[in-house]
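What you see is the complex with one protein chain gone and the rest in place.
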Amino acid sequence: MTQTLPTDQDPGAAASHHHGQRFGYGRFLLRMMRMATDGSPLFYAWMIALTAIWLVGVHTWGLQVRDGMAMTHMSDHVSWGLYIANFTFMVGVAAGAVMMVIPAYLYHDREMHDLVIIGEIVAIAAIFMCLGFVTVDLGRPDRFWHMMPFFGKFNWPGSMLTWDVLVLNGYLLINLHVVGYLLYKRFLGEKPSQKWYVPFVYLSIIWAVSIHTVTAFLYCGLGGRPFWNTALLAPRFLASAFVSGPAFIIVLLLIARRFAGVTFGNGPIKTLSSIMRVTILISLVMVASEVFTHFYAGGSHSASSRYLFFGLHGKTALVPWTWTSIGTTIVAAILLFRPKVHEHAPTLVIACVLAFIGLWIEKGMGLIVPAFIPSTLHEVVEYVPSEAEWRITASIWAFGLMILTLGLKVALPIFSGRETIQSR
Amino acid sequence: MRAVGIGAIAVLMAFALRSAALSGPEQEQASPVTASDDLPAKVGRVIIRRPKSRPAITIGTDPKTGEPVTANCSTCHSNRVSDRTTNSADQLDEFHQGMAMAHGGSTCVTCHDAAADSLRLADGRLLPYEDSMQLCGQCHGPQLRDWRHGAHGGMAGYWDLTKGDRIRNHCTVCHDPHAPAIEQVMPAPPPNDRFLNSSAGNQDHD
Partner (left out) sequence: MTDQESSGGLDRRTAMKAAGATLGMAAFAKAVAPIVEWTTTGGSVDEFLQKHYRELTPDQLEVVLRRIEAETLEDYGAKVTVEDVPPLENTKFGYALNLSVCIGCRQCAEACHEENNHDRASHNSYIRVLEMDKGSMDMETGRVDYDHAVPQSDKFYMPIQCQQCDNAPCVTVCPIEATWKEPDGIVTVDYNWCIGCRYCEAACPYHARRFNWSKPEIPAAEINPDQSYLSNRIRPQGVMEKCTFCLHRTRKGKMPACLEACPTGARVFGNLLDPDSEIRWVLENKRVFVLKEELGTRPQFYYFFDE
């Protein structure tokens, strides 16, 4: 993954000479790999468990490629399912990480600045997961090169999917560059050169908005799917992204503080929970607004919503999911109302977990699947993911957590100054 | 697939043939392209599956061969005058028994001149059986117009007459003249898509 970084040419890389020898970016990456594979028994156990889950999923995916996507429970009626649901949600998590970048760089929040690398690593892991979910959804992954600009036939700018390929990979590269560069400089004990990362940080802010906007456009541009064909979809995506991203990061920060000895003040938690307080309400208001439009006007365009909330023609597979989502999100919103919630870790963690689950359902199964039910010919064919789909999905989550773990394992000691070029 | 298609046509043809008293086997006849034969490039013919020129009625079976014995209409009707009011086989004592008659208020003589072994137009002119479309068109003008423009009645072969022939159905291929409404048939099997009709997750159709 890191070979894609063009930062070998960074002037900082060439300029750093310590102990009489040049410590280049390539050597730094090797050093990081060594750091990433050394750890406590708990770390090994965690990584082995994730690897095992990942490999089980890889195997299942291999079977899916070999024997066909009949292994999934998708159909010509519900042609996208759990994979694309998770993809959509993870784009949100990736975009949501920008809620650390904005205070850290735009408003020069010192405490947030010290932790922003965590958000960026979360974004990187999330984007890798997105790419994974798209790949396992392909019927012919062997033909991936047809999608590569110049080699294949890239239907840009017509197809929103080509935009998504560009913005997701672009966002990945920007974040890899910023994280890699800042860590490298920190490792060398040098002051990062503003021009080598500040423009990219600003770019990443715009880009974070773009990845989720483009992903929403992927769906809302389809006139044949009334459930998606709403101008509110992109704003709704952003609002929910700015809940799920911070929710994940807050929990991660609290874990890092409790178990990894990362020390920081309460400022970042306060900022993130304050953001969530607002965005979760905006998100709920937008859902309510959609629900009102569908149900008050009625008609065939409301059929998907009717299916989602109450079931249609006696078919109710999504009804428990959606009410769970609404319930957890509302409870999370109420918990976040608690004054100084950032100082009450249990309440905050519960709120974040509930919000995360709620939005995972709302942005995933609750957003992707009902657009296909009823189908464009108004047939009601239901969808519940198959065991293979769950295995592959779990595998990509494990893969994302592996990247996140390794990223943090390397980044936290360097960023906190515990691991530097001196400490060899 | 063609077997099925032709099978379906055969089913419908069976309706037309059901009353053996009046219908004979179909025969194919070529007729020139009418609407567009001025276009030079068109070489294909439009072949219309017309009815046979003259039907016959079964009057009994040959005791030796077991073959049905048939007679022309005029064999009896040259001296038995058709009752102008008869509009159902039930009203007859002999012959034509069991024939379904469900065609508006028509009586036998609305269309037939049995003594002349011929069809009969409303103005009394006689009309050969193979031209029966003209007779049908007296009442069913819109259908005849649509048929002439290729918008009524099944067909097969070439849409592009510069490349080959087209075979067209005649009224009586699909419609029994005595009971012209299309009868119910059992449809071909429905689709068997993944999870169509299963409650999700409970069943794996693979």
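List of remarks:
All chains are identified by letter, namely A and B, in their written order; residue positions are counted from 1 within each chain.
The criterion applied here is as follows: a residue touches a chain if its C-beta (ideal position, glycine included) is under 8 Å from a C-beta of that chain, and two chains touch if they have at least 3 such contacts.
Worth saying up front: this structure is predicted, and the values here are computed from it rather than measured.
The hidden chain makes contact, of the residues A:49, A:63, A:106 or A:206, with A:63.
Note on the undisplayed chain: of the listed residues B:54, B:120 or B:152, the one touching it is B:152. Although one chain is hidden here, its contacts on chain B can still be listed: residues 1-2, 4-5, 8-9, 11-12, 35-36, 39, 142, 146, 149-160, 162-164, 166, 169, 174, 182, 184-194, 196-197, 206. Counting the whole complex, the residues of chain A in touch with the unshown chain are 34-35, 37-38, 44, 48, 51-52, 55-56, 58-59, 61-63, 65-70, 72, 74-77, 79-80, 134, 137-144, 146-147, 152-155, 158-162, 165, 218-219, 221-225, 300, 303, 371-372, 374-379, 418-419, 423.
As a working rule, only the chains that are shown with their structure count from here on.
Rounded to whole angstrom units, the spacing between the C-alpha centres of chain A and chain B is 67. If you check the complex, the residues on chain A that touch chain B are 70-71, 73-78, 315, 317, 379, 381-384, 386.
The part of chain B that touches chain A in the complex is made up of residues 193-196, 199-201, 204, 206.
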